[in-house]
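Note that one protein chain of the assembly has been removed; the remaining protein chains are unaltered in position.
Which chain is which? They are A, B and C, in the order written, and residues in each are numbered from 1.
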Amino acid sequence: MHHAYIDKFAYQDSPIHRLDGRVKFIVALTFTAVVVSLPRTSLSILTCYAVGPFTILVLGRIPLRFAFKHILLVCPFILVLALTCPLYDRTPVNVAFGLFLWQTSLGWMRCFTILGKFIVTMLALIALVSTTRFSNLLTGLHKLGVPKLLIIQLGFLYRYIFILIDSAHHILRARDGRKLTNLGFTAELKIAAAMLGSLLIRSIDSAERINIAMQARGFEGKWRSISKLKFRRCDLLFTLSAASFLFGLHFFIKPILL
Amino acid sequence: MSKAIEIENFSYEYPDGTLALCNICLNVEHSQRLALIGPNGAGKSTLLLAMAGFVKGTGKVFIDGLQINKKNFKKIRTLLGSCLENPDDQLFMPTLFDDVAFGPLNMGIEAEKVKKRVTEALKTVGLEGMADKAPHHLSAGQKRAAAIATILSMAPKIITLDEPDGSLDPRNRKNLIKLLAALPQTLIIATCDMNFAATIADRTVLLDEGYIIADDDVKKIMSDSKLMTEHGLEVPTQFKNGNYHNFKS
Amino acid sequence: MSKAIEIENFSYEYPDGTLALCNICLNVEHSQRLALIGPNGAGKSTLLLAMAGFVKGTGKVFIDGLQINKKNFKKIRTLLGSCLENPDDQLFMPTLFDDVAFGPLNMGIEAEKVKKRVTEALKTVGLEGMADKAPHHLSAGQKRAAAIATILSMAPKIITLDEPDGSLDPRNRKNLIKLLAALPQTLIIATCDMNFAATIADRTVLLDEGYIIADDDVKKIMSDSKLMTEHGLEVPTQFKNGNYHNFKS
Partner (left out) sequence: MHMANELLSVPIATGTLAIAAAGLAFICKKARQFIASDKFPLMGILGAFVFAAQMVNFQLPAMPGTSGHMVGAVLLAIILGPHLGAIVISSVVIIQCLIFQDGGLLALGCNIINMAIIPSYIGYFLYKSFTIGPFSSLRTYIGAMMACVIAIEAGAILVPIEAALSGVLVVPFSTFLITMLGVHFLVGFAEGLITLAVLGYLQQVRPDIVVDSLQGKVRLSRNAVFITLAVFTVVIGAGLSLVASGMPDGLEWSYAERPDQPDFKPIVSNVEPTVSAVDDFQTRYTPMPDYSIRTSKLGETNEKEQEIKTSAGWTSFAGVAGSGLTMLFIWMIVSFLRKKKSLEA
């Protein structure tokens, strides 16, 4: 996993990218809540909801391949859960879709709904994250009341995760370059501990140096930052359209489909 | 007028007993460009830390006439900016803008002025328009430049740089030299690379094992091949065979 | 006889889409000393990783006649030792002894012989008597040497080194050059420092943006000032004005 890999699309520019982070966050959260609380056996309505994140992704110029690759990466846990549904719920149901009519079990229906909901909510999350620079998201979260200490932590984390992941990779490489046999459990554990330990020591050392760099620039414990967030007219427009999308689906399309 | 930096009989021992600096006496005039040279472990980095007040040994250090102590610490931060060896340590905020704004904001400057300063500092190092980038999206050379910008935005009178030329390719190094040559501030640069030091500085201090071995004009020290090799260094190419080319543009 | 390294049409793209290596074809003879040069981000480190089988792209890589694949991976580990860019990554055990012994122990060599190998490797790099030190107490130059010792103790036929000259002072660099010059193995060295490359190698491959731009005798490539500056490099001093001094001792 490399730097540019995970958040490269957040640094593009598009109308969606320019929206206020707060607005996008709240919309994504609401959208997720609405989708999660949909009935457990209705699949077709999910595709209607998918239109929302899909639009954002397309407008934000996020390749759909990227989004689906990500979903694949994080799906194993939910996949296992979804696949247990057919085992436990064998109530037969008839499913009608267009001209076709077939019989399956409620468990399968649920399995697919869970997966469908997972995909749709993940699309929403990816749409949020890959159209919002993390720093803007942080400022947005701060404005929404997340404690400053946590925001500072998140900022540091975001900055140093990639560096440390890289050095973990390098250490692993150095081990693999010289590791030919399994030396037995105790030795393995010791080696792993030594690798973790040296990573930890390096982290602590660089924390000490960062501390010097911060103090050298006058830091005394009080965290100041400039907020670049502004609620503009397009944010209002976005909120309104998102609201009417959800509202319309809920009150007009959903009753028809179910 | 007071000197930019005055160090009187400064000594420092690391907690584990390593004597890193020994009886250092050093004066630096305003707008001088001083190269600190010396082999690995000579104490260059430690001396730069001492100038910024981050290691507290015996002896006195004055920055622009102000002695370093608890009371003056804040004032000195606005006078002297120090840039660490590794730009990853220097750039710790999520975006370049935040990083460059960090210093001025801590000085209590108001937001509008901070923005102006950031824009200017980024322009000076040739990174205009990159303000919203995350540091991990920058290349090695850009990170160096950005680290310098974080110091420039504080508008210090004195800048210390620790091995700013590490792991740069020749092109990036040339860009760095151009950038440093254009800065009007007092510069103190620690480096192991003699060619780099000879190009950028007008005065040299040779450190070894915590002692100041020599302190003079660049040419005088660097062309003394006996002195240089004795302390693990080498005569830079422009001073070899006595033929002096100044590469400064 | 088979070549030390044969690479056929190798390409590699990082998961984020960066094309780091593009259609690389390269043969290295036994006991050749090859310098990989190129600006920052040219793909030097990636090529060294590919030679050790750490990145798997399209195309074939043969080490001493063996193709790199799952089956041969172990065998290749004993043939080719690769030393990473940062010595801190290479040294992760609590003591230097453990670190240098790590490779041989993994090869299933018995304890007595391992000890002998460790002592020899440490002696070769000039660190005899330091076996019990913790790696993070070593100086930068010592860490470099130690990282090389961890490879030497495995007695590979081919050694790859990624920027072994980073942040070393001239004396340490000279020692490193002496050390490398005395090694009988096939050496492949990636570096940004042209003087270092010119001193140590007898063949040079110039990489830029993932392509092999030139592959020839050191002198031929490095004295071509147009080629070098075009790719962000510079002509090393010993090839300037056509006067060729070989610094190898």
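Definition applied: a residue touches a chain if its C-beta (ideal position, glycine included) is under 8 Å from a C-beta of that chain, and two chains touch if they have at least 3 such contacts.
Values in this document were obtained by computation on a predicted structure and should not be read as measured data.
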- [ ] Just the residue numbers, please: which parts of chain C touch the chain that's not shown?
- [x] 94, 134, 136
Open item on the list: What does the interface between chain A and the hidden chain look like in terms of residue numbers?
Closed with: 6-7, 28-29, 32-45, 47-48, 50-51, 54-55, 58-59, 61, 70-71, 73-74, 77-78, 81, 84-85, 88-89, 91-101, 103, 106-107, 109-110, 114, 117-118, 121-122, 124-126, 128-129, 134, 137, 145-150, 152-161, 163-165, 167-169, 171-172, 182, 185-186, 188-201, 203-204, 206-208, 210-211, 214-215, 219-221, 250, 253-258
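What we mean here is this: only the chains that are shown with their structure count from here on.
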TODO: Work out the mean Cα position per chain and let me know which chain is farthest from chain B.
DONE: A
Open item on the list: I'd like to verify one number: the distance from the centre of chain A to the centre of chain B, where each centre is the average of its C-alpha atoms, in whole angstrom.
Closed with: 41
- [ ] Can you check how far apart chain B and chain C are, centre to centre, with Cα atoms defining each centre and the answer in Å?
- [x] 31
Task: Multi-partner residues of chain A (each touching 2 or more other chains) - done: 3-4, 8
Open item on the list: Counting only residues that touch at least two other chains, what does the list for chain B look like?
Closed with: none
Task: Parts of chain C lying in touch with chain A, wherever the complex brings them together - done: 14-16, 18, 49, 52, 54, 74, 77-78, 81-82, 84-86, 88-94, 98, 102-103, 105-108, 135-136, 150, 154
Task: Touch list for chain B against partner chain C, complex - done: 38-41, 139-141, 163, 166-172, 192, 194, 232-234, 237
Open item on the list: Quick check: in the complex, which residue numbers of chain A touch chain B?
Closed with: 3-4, 7-8, 11, 133-135, 138, 155-156, 158-160, 162-163, 206, 209-210, 212-220, 222, 224-226, 228
